[in-house]
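All protein chains but one are shown at their positions in the complex.
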Amino acid sequence: MKTIFEKSVPGRQALSLPECDVPLYQLSPELLREKPLRFPEVAEIDLVRHYTALSKRAYGVDDGFYPLGSCTMKYNPKLNEEAANLPGFTGIHPLQEQKTLQGALKLMYTLGAKLAEITGMDQITLQPAAGAHGEYTALQLIRAYHLDHGNPQRNKIIVPDSAHGTNPASAAMNDYITVNIPSGPDGCVDLEALKAAVGEDTAALMLTNPNTVGIFDKNIRQIAQIVHDAGGLLYYDGANLNPIMGLIRPGDMGYDVVHLNLHKTFSTPHGGGGPGSGPVGCKAALAPYLPGPIVTEKDGVYSLTPGGDKSIGTVKTFYGNFLVMIKALAYIETLGAEGIRLAAQLAALNANYMMARLKGHFPAYSSDICMHEFVISCEKLKEEVGITALDFAKALIDRGIHPPTIYFPLIVHEALMFEPTETESKQTLDQACDTILELLREAKADPAAFKQHPVKMPIGRPDEVTAARKPILVYTPASS
Amino acid sequence: MSTYTPHTPSEIRSMLDTVGVKSLEDLYSGFEDLWTKNLNLPPGKSQMEVIRFFTELASQNKLFGSIFRGAGAYCHYIPSVIKSLVSREEFVTAYTPYQAEMSQGILQSIFEFQSMIADLTGMQVSNASLYDGSTALADAILMLREKKKNKVLLSSALHPRSLEVIKTYLTPLGIQIELIALEEGKTSISDLTAKLTEDVFAVAIAQTNYLGIIENAADIGQKVKANKSGFVMSVEPFACSFLKTPAACGADVVTGEGQPLGMPLSFGGPYLGFIGTTEKLTRKIPGRIVGKTHDASGKDAYVLTLQAREQHIRREKASSSICSNQAHCALTAAIYMAYAGKEGMRQVAVQSLSKAHYLAQEITRLPGFELQYKSEFFNEFVIKSQIPADIIINACAQENILAGLKLGEYQTLWCATEVNTREDIQKLIDVLKQIKA
Partner (left out) sequence: MERKFLKTHEWYCEKCNKIGISDYAQHELGDIVYVELPSVGDPVEAGKAFGNVESVKGVSEVFSPVSGTVAEVNTDLESQPELINQAPYDAWMIKVTPSAPAEGLLSEEEYQKLIAK
């Protein structure tokens, strides 16, 4: 499809401004841009057709099943969008006087209190823009806590080898050394390995629970004990909160600090890669280090209170992705305590149901009960007929199903990680399972043909090697 | 209460049978001791009640009839077509475009966004977006880190919150920060020269700066280059479309806050961090990048590329942990930039510039109001007044006007854009006159 630049016609313009009703001001020429912009020149209809065509070459939750493991692609309620689009929210300036912002501040305060209740934490910051930004912020809190307690030698972050890449990367951004510890085959923490890894230099253990294989680690209290006895803190990566929200609280498991992904667990849309929102919650001991400002309440009046003396500072220009917060609060308000629990349980039911239907056909990474997601492997298929997880993913695309996460977690070879989420019906799951089993038969019957997938999309498999060797990252007109 | 779940009770029973457990609770057996007994949340509400709740909250915020405040968040006209296009569900409800074949639309839109940002800044490459203007600036500084140098110089006229974010990001890494003083609201070249020592790996300024003033960016760039340090510019997009490009000023990395490009004020977010840099620094860029390639049949294809830089592959050796970014805001900005086009961008810039200068002229005609600095500005300026800022702001608020931002007891930072009419400005002047009387 042509780029918007190739649809440009000199002299066309969609934007029309009123005549300037004040005298035109001129800057001295030496201050001015040395070359004209090369932005596209299109009419409004050109623009509408272009972006509508692009949208038809994209696939969202509204289009169909999206069992992308670890990403919690649940339905994004339209009500939430409407709430976030109210002019009383979109039209307010972040630096208005606080008495003119009471609705917004109350909203943030309410959301913070609810997230604190759901996570079992004492205090919340809504500032981080995404999950990884939340991780980064939480590690800053951990760092500040240890420094403040006279423990600068605590410079190591322990992560299981099954962890998301953001964990070690966020640790490195805080100048921490990452210590990887092996997980058991079910992705659970190897207690002996953990005991051997903790010590005087341990700052924290970063851990999801349920883990990245989709199993709830029942030893969590022992894990917390081991980390705390060594003087370290326990960090909850909220990527996998969905199947336990409202049922089990990170705070009760022994975690000291958590980050959440509102764009996963709390139904806000992913927008093709963001904006998300990554609130961080912590126990009282870590609260003095939270970034400012924080919304506080006194006698029904809400205020933006700057961070205290011990605050790590601030991690964002303003207060966070406010419109995303509105959507998350709308979700919590709609579901309430019982709805949240039921959503979590049905997320687990859907994953277990799919796993039950598929596990006899693929080696499953756990034969036990899973939580929100499960991992099956194409390793056997690869050995037998050379069909890889990637091939399988591409075949699913031709059947109108978004592929699961592939090649993650790293501890499973040829991994396919499915997270159906609670908003999918039994019919959708049955249809997907039927399709997957059919594809399995096709793969075995004619692997060469199978490797041609996808064939029904606007493009076939792209040449990623050339893309990386000779990067073309911006449009250049053919003539130049 | 609605859970947005389609399951009927009989379906739940049949699914539980397939799984081989008796109840939903059984899925959580073996760790009953961890179950939460009482979750202190109210019961769910109907959709009608929820929207009422939010409408009520929204009504407790004041919407001003006219806004003369910027300071990092700008009120520009947002064409209807933008909201209509960005609301398309395929854009809203899609995940990151990992599966290229079913995500060509999103990938191409990002490629076009990158192209426009590169063109705007005059740089060679760009990425899919960063969290906001401040984090982008911190990331840019970190891109320039060198083994043997450990200091950055920051203009005192960066946005104060950006200064805080940079400090937060750099402190754990042990990087030293020094501020460059101002002269007439501009980054002082003599102070810069004095502080440019061998251990400085980066210098960052804003164009236009927090006080609205146009910096001598080219002169600063020259000094910085002569010291073999990296040069970072944080730009306001309309100023950037109009003023000498950062590339021409010698910038190595250019970042900015993209909110003015079609995003509503929204109490500070979601906004958009953008970044442009040189080809040489491509592999230091944090976050996602889209590249153009082809499929086996030779058709143009777009993919996430250079992924080996990123956290999911490089883990603790990645330059940043960023994963989700502000993709939908980048889409908004791309559509805005294409809508405005080559000429429209300039028209918005010219009108903002002209209205701000008219506003400044009208305010300073009043006795007791003067410009704080003599330097040339773009669409923001600082007023020094004999009347306290709080009184000005309150008087304006009563007339439904959001006045300039209080910077000091007698100082306010004002802004005008294409949306402020001559009539609005006259109304504001009348309010200011009355305070005097």
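In order of appearance the chains are A and B, and numbering begins at 1 in each one.
The criterion applied here is as follows: a residue touches a chain if its C-beta (ideal position, glycine included) is under 8 Å from a C-beta of that chain, and two chains touch if they have at least 3 such contacts.
In this text, all values refer to a predicted model and were calculated from it rather than measured experimentally.
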item	value
Left-out chain, listing which of the shown chains it touches	A, B
Absent chain, residues of chain A that touch it	407, 464-465, 468-469
Interface with the undisplayed chain - residues on chain B	283, 306-308, 313-314, 317
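As a working rule, only the chains that are shown with their structure count from here on.
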item	value
Between chain B and chain A, distance of the C-alpha-averaged centres to the nearest whole Å	20
